[in-house]
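One chain of protein is taken out of this complex; the other chains stay put.
The chains carry the letters A and B, assigned in the order they are written, with residues numbered from 1 in each.
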Amino acid sequence: MSDHVVSVEDKAVLKKQLSTALRLQKFRAVLLVAPLLLFVLITFLVPIASMLTRSFYSPDFAREMPATAATISSWSGTDLPDENVYAALVQDLTSAQARKTIGSIANAVNMEVSGARSLIMKLGRNLDDIDPPYKQALDKLDPKWSNSETWQALQNLTPEYTGRFYLTAVDLLSDGHAEISLQPEDRRIYAPLFLRTFAIGAIVTLICLLLGFPVAYWLSALPLRYANVLMIFVLLPFWTSLLVRTTAWIVLLQNQGVINSLLVWAGAVGDGNRLPLIFNSVGTVIAMTHILLPFMILPLYSVMKTIPPSYLRAARSLGANQLTAFVRVYLPQTKPGVAAGCLLVFILSLGYYITPALVGGESGTLISNIIAHHVQKSLNWGLAAALSALLLLSVLILYWAYNRLAKVDGLKLG
Amino acid sequence: MSLPVYAGPFERLWYYLFRLFCILVLLFLVLPVLIIVPLSFNAEPYFTFTHGMLSLDPAAFSLRWYRDVFQNGMVDPTLPFASWAWLSDVWQNSQWIHSAKNSFLIAIGATVLSTILGTLAALGLSQESMPANRLITAILISPIIVPIIVTSASIFFLFARIGLTNTYLGIVLAHTVLGTPFVVITVTAAMSGFDRSLIRAAQMLGARPHVVFFRIIMPLIMPGVISGALFAFGTSFDEVVAVIFLTDFEQRTIPRQMWSGIREQISPSILAVASILVCLSILLLTVMELLRRRSERIRGLAPS
Partner (left out) sequence: MADLGNAVRQDRTHNGAHEADGSIVRFVNVQKTYDAERLIVRNLNLDVMRGEFLTLLGPSGSGKTTTLMMLAGFEPATHGEIILNGRNINRLAPDKRGIGMVFQNYALFPHMSVAENLAFPLQVRSMPKAELERRVKSALDMVELSALGSRRPAQLSGGQQQRVAVARALVFEPQLVLMDEPLGALDKRLREQMQYEIKSLHDRLGVTIVYVTHDQSEALTMSNRVAVFNDGVIQQLSAPADLYEKPRTAFVADFIGENNSLSGSVNGVYDNQIVSVRLAGGEIVQAVSVDQLGPGHPVILSIRPERIVLNPRIKNASMPTLAATVEDLVYYGDHVRVRLSIDGQSTIVVKVANDGHETSIAKGDVQQIAWRAEDCRAFNPRQGGGDV
């Protein structure tokens, strides 16, 4: 049987031919994928990466205030800084005034210490009247300059690479000298918001599972003719605009809305104390459940459709009653669908913005809303980036889990 | 799963309760969407059914909010209804018509781009020789998964730098990113159900590669391409966060205008717009269903 195996010298040549042919095929496949991959890279991945760098890289302040940055870094932080730091600040602000960038500097400092904006703008207006020694002069101009918190803020802003946005994003406070402490309770904003986002996501996921599982089971057991008709009930909201569905819930849930009117008419609640169903977390949960329920039903249905009824029949013929057969035989087989549906709903709920913004009120806003606020209103882009990075990280971990549990093709399309 | 003859009273009760529960859930899904349609004909500026509406008094119903939708922004609202001058004024100046034109323009642009890019990529991804298949698929799908706020903010920073904010091209590109994953998913699914021996059969019958592609592969994956395109269209048509971040008043779309309408002061004309959109989605759903039947017929399954 010597000719059964390819001879050694032939092997090398053949392997080379084979790999050339394979490379050619690979090249063709890659060529087809390349345009989209490049497009996604340029308009999606690179922008996200570049935004996320803002969360730890902020060179603007040091660039605008070179002298201050150089001198203040050696300040110990215990007492007020030396005269040369004061001089550097005045020098930097004088040149910033000339370049008309003093406003943005004041804004940046204000994000660290509230009230710092007016302090700096005031100094800017009085730069011509100030003479050395600057320490006394500034104190005379505004006693807040003798407050070490102000200088602390300036020192915090100077490093190009910084973790301060991440500290803020998880409600930690740094005094700039390795001491990291929790924000006082009344000033914690972001950690509770993250917790609320996860909690609302979990509640919505759970409700979707409780509502969606029976429906998916029922539809999968019905003859295809009926199941397809009833599927329209699932697909119609799926294909209806998010804004329309949110509008619908505002109309239904508001104080003078359909549900409250119905309850008053039925005598369940008095006209005076209509239920607060909207502009709070209740409204967010109801509207998000409605919007995300199809994303639970569709993967569950597609998994259940593949489970042949013969398993249940076999279990019953082996002596199991209906409940035992269902729990021991059917339920374990739906696991991939349950996992996929839950992860999908949870992932999508973490990133919700529109619905909480419209129906969430004060207690129903989520992390996305505060990110939008920092991008558009407060212009604290470093913090927005840090919050985005944390949100993205949690989503990516879940997506990775999702990919392991369900094939990506199964995603979402009913 | 009809009730077996040996079912006990408890099983009977469970059987009916279970069905009742499922029907209630299905109603929970559709009723909120459908309920705004009758409400949009309310003659009063309320968001609930008036006594007149409940007693089917014709005077309690009106088309005033629909007229409002069309006439808001008209130069001369006193023009006779549905006259040529009225139509042309509405077409050129109505706020909502302007948004609708933008919505369609942007959605069509994004759909064309994402369908082309997504179909090509899916064809490549479904080749056996494609390296790093899973990773690349995951990357191409990720725009669905990444929170829209992160995507929109990131694209905003990029576009602000290169001057693409407040342009039609910018928002079309952003919506293309959001739409391609659907095309990739549906076309990949269509390709995975594709019987490769058909390609060989066509070759044996003498068809050159381009003939094989246009006469065998394309017609058979067309349902997948079209349904991906519809998803991309729907995504763009419904998208509002990227629109908020990347565009100005001039490029506002229907959802964008609804968004500001709801935030500022919600008027029943929003309900009229929403009702029109509900009708559009019913239309879209019908098209999808017809496509599905067609594709099943082609694949040789009995239409169901």
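In this section, a residue touches a chain if its C-beta (ideal position, glycine included) is under 8 Å from a C-beta of that chain, and two chains touch if they have at least 3 such contacts.
Note that the structure is a prediction, hence the values are computed from the model and not measured.
Trainee: Using the definition of touch stated at the top, determine which of A:Leu18, A:Ile42 or A:Leu224 touches the missing chain.
Mentor: A:Leu18
Trainee: Using the document's definition of touch, tell me which of B:Leu3, B:Leu135 or B:Val211 contacts the absent chain.
Mentor: B:Val211
Trainee: Which of these, B:Leu3, B:Leu198 or B:Cys279, touches the one chain of the complex that we don't see?
Mentor: The one listed residue touching the chain not shown is B:Leu198.
Trainee: Touching the hidden chain in the complete assembly: which of B:Pro4, B:Pro131 or B:Pro219 does that?
Mentor: Considering all chains, including the one not shown, the answer is B:Pro219.
Trainee: Spell out, residue by residue, where the missing chain touches chain B.
Mentor: On the chain B side, contact with the omitted chain comes from 195, 197-198, 200-209, 211, 215-216, 219-220, 297-301.
Trainee: For chain A, which residues reach the chain that was dropped from this view?
Mentor: For chain A, the residues touching the absent chain are 1, 3-6, 10-11, 14-15, 18.
Going forward, only the chains that are shown with their structure count from here on.
Trainee: When the centre of a chain is set as the mean of its C-alpha atoms, what distance in Å lies between chain A and chain B?
Mentor: From the centre of chain A to the centre of chain B is 24 Å.
Trainee: In their shared complex, at which residues does chain B touch chain A?
Mentor: Those in contact with chain A are residues 1, 11, 18-19, 21-22, 25-30, 32-33, 35-36, 39, 46-49, 117-118, 120-121, 123-125, 127-131, 134, 136-151, 153-158, 173-174, 176-177, 180, 182, 184-186, 188-189, 192, 227, 231, 234, 237-238, 240-241, 245, 254-255, 258-259, 262-263, 266, 270-271, 274, 277-278, 281-282, 284-285, 288-289, 304.
Trainee: Taking the touch rule as given, give the residues of chain A at its contact with chain B in the complex, in rising order.
Mentor: Contacts found on chain A: 22, 25-26, 28-37, 39-40, 43-48, 50-52, 54, 211-212, 214-215, 218, 221-222, 224-225, 228, 230, 232-237, 239-252, 254, 256-258, 261, 290, 293-294, 322, 347, 350-351, 353-354, 357-358, 368, 371-372, 375-376, 381, 384, 388, 391-392, 395-396, 399, 403, 408-409, 411-413.
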